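Of the protein chains in this complex, all but one are displayed in their positions.
What follows is subunit A.
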Amino acid sequence: MYIYNEVDQKIVDERVAQFRDQTRRFLAGELSDDEFLALRLMNGLYIQRHAPMLRVAIPYGLISSVQLRKLAHIARTYDKGYGHFTTRTNIQFNWPKLEQVPDILAELAQVQMHAIQTSGNCIRNTTTDPFAGVTPDELEDPRPWCEIIRQWSTLHPEFAYLPRKFKIAVTGSPRDRAASQVHDIGLHLVQNDAGEVGFEVLVGGGLGRTPVIGKQIRPFLAKQDLLSYLEAILRVYNLKGRRDNKYKARIKILVEAMGIDAFRDEVDAEWEQIRSSELTLTDAEIARVKGFFQPFEYDASAAADTSLQQKLANDEAFRVWYERNTHEHKVVGYRSVVVSLKPQLEPAGDITDLQLEVVADLAEQYSFGEARSTHEQNLVLADVKNADLYAVWQQLAEHNMARPNIGTLTDMIVCPGFDFCALANAKTLNIAEQINRTFDDLDYLYDLGEIRLNMSGCINACGHHHIGNIGILGVDKKGEDWYQITIGGSDREDASLGKVLGKSVAADNVADTLKKILETYVEQRTDEESFLDCVRRVGVDPFKEKVYAAAH
């Protein structure tokens, strides 16, 4: 992974001192609420329903054992002993004290971490494939490009007061595991006819009140032009994006209003001016950053292991976990392990201080000292030897992180909702629990196969409900929590927005409604047809009929 040099360290250290002074001036009444709001947001600090919330950056989801232990320490010392992983692959703490935040940031800086630009109207954490660098289906490792973008976008003096937040995702594989099509900019590493690798560039995707799938603005961008092109897009957006209405301020609205062709012309005109400048990436710099992401020294004897097959044959629970919660690795003899943060009775994405330490230890012992966070709110140990999988599973199981539900209905993405979030319209955690209790039969879940269920507590869509195969959106009806259900969304390479099933359902009826939806799927599906494919083939109507017929 990327290791800080003196400059990187100085930036985070000076940033801590800067924020300490801003906090001091705010508490002394020298800084207005409005100014401190924008400044603290750029440092990941929100004021939530109960307390401040601090969001710590995990650049493109890559984290070391040392850093995980520091997060555990922060959870224990400054919070109530846990943290929460977000769909931006960051972690947030729900109970820090405002006056202690500078100290937390100072602790983070000791392990090359920070909270810079984890919120606010600026360029946010760049996200990528959690299997980057190890998945066999990859064209090229996207992480060096994420790091290059991280450096360019960090404390960018021009783009700190954008019309609205700005999110970039990079993928290196034809399989999209980063929801790149619903980002302000999606970058796909692709090969052109000449065999060169560059980027397909999408722009104007996003969720929230107006969900939009990103549009292609360039089929192929040469690698060395990456930053000049990004800067051109950002400059056009900064100058032209709407600032009169925060719900119309994202770049997607600008692109829709101008039309993609006119927007492209505008970007190209700007790009022409800066294309041949110091923004052009040098081969030496690309090589330097790539040097931090070289493949590990894998054990050549790992492939010869036979113990795994034996364990799989003898231990049914292990076999089930292996099938659901591990992922193919490009090196024979290794697998990537998904650490499930979707236990039955805890909020999705939550992790305790002890669990953080367990993952840190497992990473250190079995996976080259690194872990990744995923946008589905799980963790990944990317490089585990086949022979070690059993031991890893046992440890994870002991600490409630081995629920074999990855990719199934209960591997839900769930935002914190009304229990924590000041913007929420409805609770989400109770609904997730209801679903977990109703669908606790694993064989049934496996029979249903891959289903992405996403839930948000309001239209801001932090839980990505539009792009869940099943999406649940909390709405407020005369002070009561109701839930609108969509089906047919996808966050993959075939991204699509879900269609509304019908009128919203009461809180008590959510799991029952899902049952009817799933029964309909089982009735309608052809052999091997996934839920998503089935909905796409038969449309919403059969589901609608089943759900609402029964209600009369």
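The rule is short, and it goes like this: a residue touches a chain if its C-beta (ideal position, glycine included) is under 8 Å from a C-beta of that chain, and two chains touch if they have at least 3 such contacts; residues count from 1.
Assume contacts and distances are computed from a predicted model.
One chain of this complex is left out of the view, and of "Ferrous iron transport protein A", "ATP-binding cassette domain-containing protein", "ABC transporter permease" or "Oxidoreductase", the protein name its UniProt record gives is "Oxidoreductase". Among A:288, A:477 or A:537, only A:288 touches the chain left out of the display. Considering the full assembly, A:154 is the residue among A:154, A:386 or A:454 that touches the omitted chain.
Checked against the hidden chain, the listed residues A:175, A:243 or A:330 yield one contact partner: A:243. The missing chain lies against subunit A, touching residues 7, 10-11, 14-15, 17-18, 21-22, 31, 34-35, 38-39, 121, 151-162, 227, 235, 238-239, 243, 273-274, 277-279, 282, 284-285, 288.
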